[in-house]
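Just one protein chain is left out here, and the rest sit where they should.
On to chain A.
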Amino acid sequence: MLKKITTAVSVVLLSALTACGSGGGGGTGSSGDTITMGFAQVGAESGWRTANTKSIQDEAKAAGIDLKFSDAQQKQENQIKAIRSYIQQKVSVIAFSPVVETGWDTVLLEAKRANIPVILTDRSIDSDDTSLYKTFLGSDFVEEGRRAGDWLVANVNGPTNVVELQGTTGAAPAIDRKKGFEEKIAAKPDIKVVASQTGDFTRSGGKQVMEAFLKSQPQIDVVYAHNDDMGLGAIEAIKAAGKVPGKDIKIITVDAVKDGMTALANGEINFIVECNPLLGKQLMELAKKVVAGEEVPARVVTEEGTFTQEQAKEALPNRQY
């Protein structure tokens, strides 16, 4: 038994040695013809995220990029571990969606020293040193908020009372979607946000907050929810209050996941701003450029649209997520 273990250990050690050797010989590690990408995903917390993962895996295959994928289960320490292991494996490029905004400087500095370019996807980081990553590919959350605001300004007349269901307090999407929305509705003083609370991006959160709003606010015309799930929770609360969601109270949400789109097609939501998870293709293109040493813009915005009820009915059968 002991002998077996020793053999196993020495095999592992040997292979590690040769790996180091080949890495050293290869210089920056990206000299081969195939690009290796290490991707550290946040987790699989929602349909949105799963679609995001699938898009990245499929597009990597299509682009002939060797993908090393890891799931951090929403924990920063797991993501840091994954990035460190990618650095040790000398991948050509590292991409990841940071779980939180801060605390990345050390590990990204290690990547920089190892000459491995880093691409941020979907979420940004909060760091003074912008040389730590090549580019950030993701949605513009402020723009999403603006689109929601635009639709409201164009589609209501007279005094309008809005209640807002915010995302997790302090999360970038929550801060930015609120900001963009407020920017646009400022143009129409008739539109007022009468109450704003966090529903933590969850259905139960959205429902519970909406129940309280329905009792404390004498008049609610519009609900603006920072994601579909909270909007879906609000629909339940509105129904329980004997009102018709989409008619008595208009609902605007952000994301466009399947359940949200179904509710939109059924007329229970009025407008959804898309937050596109299918950024795999754009990511692979960026990765190729970065590895080839080409200049890339520091900020790349994903392609996304908006949906009205009619558009949702058309788009629903072909949705991937």
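Criterion: a contact is a pair of C-beta atoms (placed from the backbone, for glycine too) under 8 Å apart; a residue touches a chain by one contact, two chains touch by 3 or more; residues count from 1.
Basically, contacts and distances are computed from a predicted model.
Undergrad: Of the options "NADH-quinone oxidoreductase subunit K", "Simple sugar transport system permease protein", "Protein translocase subunit SecD" or "Xanthine dehydrogenase family protein subunit M", which is the UniProt protein name for the chain that has been left out of view?
TA: Not shown, but named in UniProt as "Simple sugar transport system permease protein".
Undergrad: I'm checking contacts with the chain that's been left out. Which of A:G180, A:G233 or A:G246 qualifies?
TA: Considering all chains, including the one not shown, the answer is A:G233.
Undergrad: Using the touch definition up top, pick the residue from A:S127, A:N155, A:Q208 or A:T306 that touches the left-out chain.
TA: A:Q208
Undergrad: Which one touches the absent chain: A:T36, A:T160 or A:T198?
TA: A:T198
Undergrad: Would you write out the residues of chain A that touch the absent chain, in ascending order?
TA: Within chain A, the residues touching the omitted chain are 43-47, 49-50, 73-74, 166, 169, 195-198, 200, 202-205, 207-209, 211-213, 215-216, 218, 229, 232-233, 236, 240-242, 259.
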